[in-house]
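Sharing a structure, written as structure tokens. Questions coming.
As you look at this complex, bear in mind that one protein chain is not there, while each of the others sits in place.
Labels for the chains are A and B, by order of writing; each one numbers its residues from 1.
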Amino acid sequence: MSLSLLILIVLALGVAGYALARARVTAQANGDRRRLHSLIGYYGHTVFLFATVPALLLLGAWLLLQPVVIDGRVSSMLQPGDIPEGGSLSLVMSDVRRIANGLDTLVAQGQLTEAALTTLRTETADVRGQLGSVGIALGSDVQTNVLEAAKAYRGQQGTAQAVMAAVVLLASVLGLALSYKRLSPDFRARNVFESFVKALLIASSMVAVLTTFGILFSMLFESIHFFQLYPAKEFFFSLTWNPQFRGGSSLGIWPLLWGTLYVSFVALLVAVPIGLMIAIYLSEYASKRLRTFAKPAIEILAGIPTIVYGLFALITVGPFLRDYFAQPLGLGTSSSSVMTAGLVMGIMLIPFVSSLSDDIISAVPQSLRDGSFGLGATQSETIRKVVFPAALPGIVGAVLLAASRAIGETMIVVMGAGAAAKLGLNPFEAMTTITVKIVSQLTGDTEFASPETLVAFALGMMLFFFTLALNVIALIVVRKYREQYE
Amino acid sequence: MTDANAQAPRTSLFAPDARTARRNNSEARFRLFGLISVTIGLAALVMLLSSVLFNGTSSFRQTMLELPVTLDAKVLDKKGNRNPDDLAKVTTIGYGRLISDALDKAITDNGIVVDGLTSKDVKDMISKEAPAQIRGRVLANPDLIGQTVSFQVLANGRIDGYMKGRVTLETAERDSNVSVNQLHLADALHEKGLLDMPFNWLFITAPDASELRPEAAGLGVAILGSAYMMIIVLVLSLPIGVAASIYLEEFAPQNRITDLIEVNISNLAAVPSIVFGILGLAVFINFVGLPQSAPIVGALVLTLMTLPTIIIATRAALKAVPPSIREAALGVGASKMQSIFHHVLPLAMPGILTGAIIGLAQALGETAPLLLIGMVAFVRDYPGAPPEGFFDPAAALPVQVYNWTQRADPAFVERASGAIIVLLIFLVIMNFVAILLRRRFERRW
Partner (left out) sequence: MDDLRIVERDVNTHTNKITARGVDVFYGGSHAIKGVDVDILDNTVTAFIGPSGCGKSTFLRCLNRMNDTIDICRVKGEILLDGENIYNPKVDPVQLRAKVGMVFQKPNPFPKSIYDNVAYGPKIHGLTRNKAELDEVVETSLRKAAIWNEVKDRLQAPGTGLSGGQQQRLCIARAIATSPEVLLMDEPCSALDPIATAQVEELIDELRAQFSVVIVTHSMQQAARVSQRTAFFHLGNLVEYGETGQIFTAPKDPRTESYITGRIG
């Protein structure tokens, strides 16, 4: 039974429950709706919810857990000898899944009957060739145990699907029947319905918490996995980054961290002064006409996707810097460089800094400005010596937020900074960042269970904690600052 | 102790004062810095947009050859029975010959003479994609066989580049993929009206093409994939986001758990997007086992990213509804839930929708997390109809841009910029709708 059909049936049951509930309470109240505790709709809604929501939740949980359970059971069928030299269980399991899919396709195309499948043996048939004909290319011949595991996997999946459909439908019918039985004119349908809705509201708000846990656990597990394969000491203290296809990689984080910080530093060097001056000029000096035009125009920069900035770095800024600065000055010949990425990222951050500082500067009370003007200070003296120091904590918070953006930014550095992991000072040289390496390690062809791929999770973990710390500090600073003037 | 200042001689207000002049100069300087900064900001915007437009507008026109092609039955249907299975056995090589014959004929018919033109030159004028396109049309409509039909076929990418000024006679001399003779031939064909640059519908509808055929690469699969993702993101993030906001804004008690949720939401809003990609890879693909490159996975990741935006906007909108409305509803005996769903929520709806659209616009342009969940894969097949199509491999607009920038042929730079123009058009439309909504329904209490 396909998933969408199952969902449709559950929904249909819900609708039927709605109609039944209305009919039943109407009959119980002898058609007099005033005798009901709640509006008649609530009786229907309640039955609808009981018939659908638990069933659908069950369905979701089942879909989430089924692969885990089946994987566990099937992988126990494999012997240690089935795992090739240098491979891992998870790789063999992915083969098992692919073979199972291939067998499905073969059966669906009629090339293989169910009966033939049960007697299919690696010794007697060219399983690899047959699978190849339906687009499942395997690196080596299929081993007996692997094929058996694949068959078991296929079988269990089929069974699991059937059981799932049955359980979900049962849950739906049960929900419908139980809630239907409780119906009576005195049944507090509105209260029940509202409690149910409230539970849904709470569940929705827990999604954010779940997401954070998801992020933490997914990175934590794979990072632990990584540190089992690769010494943590090397990762945190090695100064070289040199992943190899065939083992023996050096995966030190320092060159990446250096590149990240260098690019972010250049970006902040561009964004902070310009953004700050834009905020000051637009809030303190600009005419109303300029402000109504320039403010949204600069905010457009914030709405442009980073891929556009990446392309800008790649095709315009990079070649420009190379031809007019790096090469004449003899500083390098690469169009992707720290400078390219930093400059473009700086542009991206300008509206971020300017709108945050704008808020902060306008939070400085007018009375301070008046006090300064009253003493005969010029506007710039007032801004530099009174407004700016008063707003400083908030501006520091804004800069920290911008820094966390810069550190986590991906597309601009992927397209503008380059891929060479280096600990250099020349800003016109290509360097690489944590985010670039996360992308390249996870989109490359290396095996998933190798340290070269798993390192991306450790890098992601570092990135997550780094930006989290910056954000938390920034939020605390800004909040303190706000309280000062409230 | 003496008071030095009190004894200072009184100066006239009209008297020029060197120090004040200096201070006023520094004031003017400061102002100038501000003006320069604003100018830099605006100039950056202009440069960014003009760089994209300058490089990308040409991708909306494509060099095509207008050729009457004789669909010879002897070649295309040797058995003469119009059996679809037999027709399908004729490969693109067979069609390719028909097209180059047609071009040969057109050249002689129009009396075009280019010195030193080889037959390979003529054959290579046509895109390698063109035979496949004609084959597709013939298979869809076998009645065409035996007729002479006028087709618009794609010209080779280098010829297209020449027509757009990217390839010149000088670069052609050094280029092994195109000869100077071909460029002369292109000029001659253009003069005779056989070679033209109509609007490039294929760019918007066609799927991606291989590295060697930039002229045929289109955004069809990417647009469809992005559209699928946006549908799912909207369907998931709007109800969940609104429900979460209602709980937090209207029901949540002041306690530890509420604090935890609030802190989580504000932190999620600042988590780098790539981290969400890692989450998608680890949870949705490796743990749950959803297929790679599928819109459903991309959409789930983008939903989680969009939720904080929607929640923040919705809470602001709910907060803006004055308490008097709630009190009025409660006062006539409505339950709290009724007062919210019947009165507060409808009044907050414009603000919520505006926030949702802005969140969607952000999600539409997001690239990094999609790279990690395999949407960089080369996908030529359109995903099926929803809901099953949500699980088929597809591309996404911003990822397609990234994909094209990673290819060697400079023609892909034009395509990538063109794709960005398409992306920006969508974003402009979405933001415009958001502004319109706000203008139309904004209420001041």
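By our rule, contacts are C-beta pairs under 8 Å (C-beta built on N, C-alpha and C of every residue); 3 or more make two chains touch, one makes a residue touch a chain.
In this text, all values refer to a predicted model and were calculated from it rather than measured experimentally.
Colleague: Among the chains in view, which touch the chain not shown?
Modeller: In the entire complex, chains touched by the missing one are A, B.
Colleague: Among A:G158, A:P231, A:G247 or A:P365, which residue is in touch with the absent chain?
Modeller: Candidates A:G158, A:P231, A:G247 or A:P365; residue touching the omitted chain: A:P365.
Colleague: Touching the absent chain in the whole complex: find that residue among A:I253, A:A377 or A:A458.
Modeller: A:A377
Colleague: Which parts of chain B face the unshown chain closely enough to count as touching?
Modeller: Residues in contact with the chain left out: 1, 3-6, 8, 10, 12-14, 17, 19-20, 23-24.
Colleague: Under the stated touch rule, tell me which residues of chain A contact the chain that is not displayed.
Modeller: Its contact residues with the unshown chain are 288, 365, 367-378, 381, 385-386, 389-390, 484.
As a convention for this text, only the chains that are shown with their structure count from here on.
Colleague: In whole angstrom, what separates the CA-based centres of chain A and chain B?
Modeller: Whole-Å distance between the two chain centres: 20.
Colleague: Along chain A, where are the residues that touch chain B in the complex?
Modeller: 2-4, 63-64, 67-68, 97, 190, 194, 197-198, 200-209, 211-212, 214-215, 218-219, 221-222, 273-278, 280-282, 285-286, 290, 294, 297-298, 300-301, 303-312, 314-316, 347, 350-351, 354, 378-381, 383-384, 401, 404-405, 407-411, 414-415, 435, 438-439, 442-443, 448, 456-457, 460, 463-464, 467-468, 471-472, 475
Colleague: Looking at the complex, which residues from chain B come into contact with chain A?
Modeller: Touch residues, chain B against chain A: 23-24, 26-27, 30-31, 33-38, 40-42, 44-45, 47-48, 51-52, 55, 239-241, 243-244, 246-248, 251-252, 260-261, 264-268, 270-279, 281-283, 286-289, 304, 307-308, 311, 335, 337, 361-362, 364-368, 371-372, 374, 376, 387-388, 398, 401-402, 405, 413, 416-417, 420, 423-424, 427, 431.
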